[in-house]
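Attaching a single structure in structure tokens format; questions to follow.
Complex shown without one protein chain; remaining protein chains in place.
== chain A ==
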Amino acid sequence: FKDDFSTSPHLFTPMSPYDVELPIQTAEDGVFASQLSQPKELHTDFSSVDLSFLPDVTPENKEQNLSEDGHETQKELDGSLPSNEDSGVFMDESSLSHPGAAQPSPEASGVCPPLTPMTPMTPASESSGIVPQLQNIVSTVNLACKLDLKNIALHARNAEYNPKRFAAVIMRIREPRTTALIFSSGKMVCTGAKSEEQSRLAARKYARVVQKLGFPAKFLDFKIQNMVGSCDVRFPIRLEGLVLTHQQFSSYEPELFPGLIYRMVKPRIVLLIFVSGKVVLTGAKERSEIYEAFENIYPILKGFKKPS
């Protein structure tokens, strides 16, 4: 059983509905308050606003979702919550699973209260002291309606459409600084975000733009497809040695590429290791895979450090 709380916070509604101690019947305020206080206590350096509490589109509230989007975004940035919309979701969740009471949900029983699902899982710093920084997130979402790309390109700002070169509209926004590829089928790819939350926020903004242009855009099946991270171990690495000892995972062809390509099996991540000590990690679907991969490779790389 994978602990979703630590690995995919963006997909989870807050824990409080599942928390046994907090009765759902008491006002939503109680739920919101506890949920509000927790992130503020634990997030010291959270560069982007956490939007994981934003409900995914469910059949009941999809209309609400996007119509409230502009309003919502503002409130998200303030950190306060619109009560009516989210309460709908909380109510749904609580009706679906009766936390603590009938169903012994594993989340409720096995969970440790101090750890909220929204805290990005930081790796155990004592091992390497280095945290890979996320550089790029690629995500996809289904707007679930056919789109007239020419129309979009003509009326949207920062949109380019050259069907001879590529069959999608390329749209850019400045905050979060991202690029979207919007296809006529209604599928969209969002790239360039530096965190999962930013990627989701950006995707919603693009969906909003498409909606404002008159298309009945929805926000279905948002999924992070790839995450890229990078870091620096701060010592030079003998790639020739590494390829000898880890032959089954490594590919080092200086005629082709200056870095060593290391294909880690668990987690399934590809690392690009350079002689300077810079490491690029890619292929992750979740942030924890990047951290885990780096913690796995660090002791191996230390073995090839230039002796001082």
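Assume a contact is a pair of C-beta atoms (placed from the backbone, for glycine too) under 8 Å apart; a residue touches a chain by one contact, two chains touch by 3 or more; residues count from 1.
We adopt the following convention: contacts and distances are computed from a predicted model.
Chemist: Under which of the names "ATP synthase subunit gamma", "thioredoxin-disulfide reductase (NADPH)", "Spermatogenesis-defective protein 39 homolog" or "BRF2 factor" is the non-displayed chain listed in UniProt?
Modeler: Of the names offered in "ATP synthase subunit gamma", "thioredoxin-disulfide reductase (NADPH)", "Spermatogenesis-defective protein 39 homolog" or "BRF2 factor", the absent chain's UniProt record gives "BRF2 factor".
Chemist: Tell me which residue among A:Y161, A:Y206 or A:Y252 touches the hidden chain in the full complex.
Modeler: Touching the chain that is not displayed is residue A:Y252.
Chemist: Just one of A:V169, A:V209 or A:L239 touches the chain that is missing; which is it?
Modeler: A:L239
Chemist: Which parts of chain A are in contact with the chain that was left out?
Modeler: 236-240, 243-244, 247, 251-256, 258-259, 274-275, 306, 308
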